[in-house]
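Complex shown without one protein chain; remaining protein chains in place.
Moving on, here comes chain A:
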Amino acid sequence: MLAGVVQILIVLILMTGLAALVGGYLARVFTLPGHWALERLTYRLLGIDPVEKMSWQRYASALVLTNLLMMLLGYLLLRLQGWLPLNPGHLPPQSPDLAFNTAASFVTNTNWQSYAGETSLSNFSQMAVITFLMFVSAATGLAAGGAFIRALSRAGFAAIGNFWVDLTRVTYRVLLPLSFVLAVVYVQQGVPQTLSAGVLATTLEGAPQQIVLGPVASLESIKHIGTNGGGFFNTNAAHPYENPTPLTNALHILAMLLIPSALTYTFGSMLVRRRQGWLFFGTFLVLFVGFLALVYTAEQRGNPLLSKVGADQSLTAGQSGGNLEGKELRFGIAQTSLFITTTTAATTGSVNAMHDSLTPLGGLVPLAQMMLNVVFGGEGVGFINLVQYVILAVFIIGLMVGRTPEFLGKKLEAKEVSLTTLALLAHPASILGFTALALVWPGALSSLGNPGAHGFSEVLYAYTSGTANNGSAFAGLNANTPFYNTTLGLAMLFGRFLTLLPMLAVAGSLAAKRSLPQTAGSFSTETGLFGGVLVLVILIVGGLTFFPALALGPIVEHLQMLAGKTF
């Protein structure tokens, strides 16, 4: 256990250091007036004026229109796959509902996959559809996050930035260089990067083994830096080619946390409120460590039903033990638990173990984190989600002490609170609404991969993952049916845009307000007291909303497991 805790501590310490380093860099990317030559060339090609200041409405229109075109391009390329190059296996095009689901999934940074990568996408599609959409969805989220922070830093000026400049800069200055360097490190560790589709090996016992290869490393790096999560292979980062060593596993984790954690520092830096930035970081970290401890202990303790039939799950000198169903030996329980917590905190959705086979409490952690959708969170949008809860916390405190709620020196009024509430409610409405629909839709339950309470968890997990734009799955569920492809596609679009757009409106509205002077009566949001209230608000609001659903799924399954009941 000590070796496990040490590995976790190393990663968390590195993450904290990188957050400050990268956070400072991001702040410069979002604020420096100068343009690179390559960027100026890009702006000329686009025919835009980089100094144009956009209102939140115009920024949002540009964002939605661009995403729509990108999604359309991805959809078309998937539908035309059969006629496009780099397809030696002659893989057919995806069906209309599957291609809609895939395009919606990758443009919203969700990366839910109703298909298995190695059997349904050509190397061309893996690059020109999947890798491309991974970059632009991450760039979109990060641009929006930057504009959001910029808006919070303004007073009396409604413009929030220029979408074209933000999108270009985060791609050129952040995502492309980082992804390239990380991809090369991945290759060194053993991740393939080739245009060949694979080789036919003859095993030592003489059987044929078809080994699928492809441009994996270039996808893998943006997949994690961009908190995307979609795997090249069906089993994602559990596949030894996507995640060959414990080092790549640790790098995946650091890459996922890199930008979401750095944005708290960027915020502190751009608003010159460093204490506030670190307080947000600390809030994220407290929740993160709590969830990590739960999944780690649950998985290390293992499944008592397996011990009963003779499997030794104890931690000894010769084995790491724990519940190893669906897990890879090289990572052990510590690195697997850290990965599970990270991928659902940073809403990446890649998996290095099959979440469907986690113990009930182990499986509760990813579900709960995606339901809260605020522990670090996805590229850019995680920070925006946090501010939702901050506004709510400030509002609740304001009600309790009977003062007008203030945040960052701005009065929060009916407009901001209503928009925030709309964004906060869209999330559970989509999750619980679609889950309920699937439970009564004729034939939808025949997709379940597991019986009993676990089957319910599979459906709940799918819509939670889709709405939270996470993309991981309880993969026993066969989601490649027109019903699931369509409803999950919609859940992903609702989850992305019904949160992002209202919150950009809040940002625009706050940017236009004048700052109020700090008085003795102002409640500071930079104190530990506020941090504590914030954590409680997150847990209570999330808990009240989702506890009934969790009780029907993982919690009842945990009790059944302890009672020795199987299905």
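One rule holds for everything that comes next: contacts are C-beta pairs under 8 Å (C-beta built on N, C-alpha and C of every residue); 3 or more make two chains touch, one makes a residue touch a chain; residues count from 1.
In this section, contacts and distances are computed from a predicted model.
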Query raised in the report: If you look up the hidden chain in UniProt, what protein name do you find among "Imidazole glycerol phosphate synthase subunit HisF", "ABC-2 type transport system permease protein", "Potassium-transporting ATPase KdpC subunit" or "Amino acid/amide ABC transporter membrane protein 1, HAAT family"?
Result: "Potassium-transporting ATPase KdpC subunit"
Query raised in the report: Which of A:Asp97, A:Glu325 or A:Glu526 sits in contact with the chain that's absent?
Result: A:Glu325
Query raised in the report: Pick from A:Phe474, A:Phe530 or A:Phe546: which residue touches the chain that isn't shown?
Result: A:Phe474
Report task. Taking the full complex into account, find the residue in A:Leu65, A:Leu80 or A:Leu399 that is in contact with the omitted chain. Result -> A:Leu65
Report summary line: Answer key for A:Val29, A:Val286 or A:Leu306 versus the chain not shown reads A:Leu306
Requested in this report: Looking beyond the chains shown, say which of A:His239, A:His252, A:Arg273 or A:Lys410 touches the absent one.
Outcome: A:His239
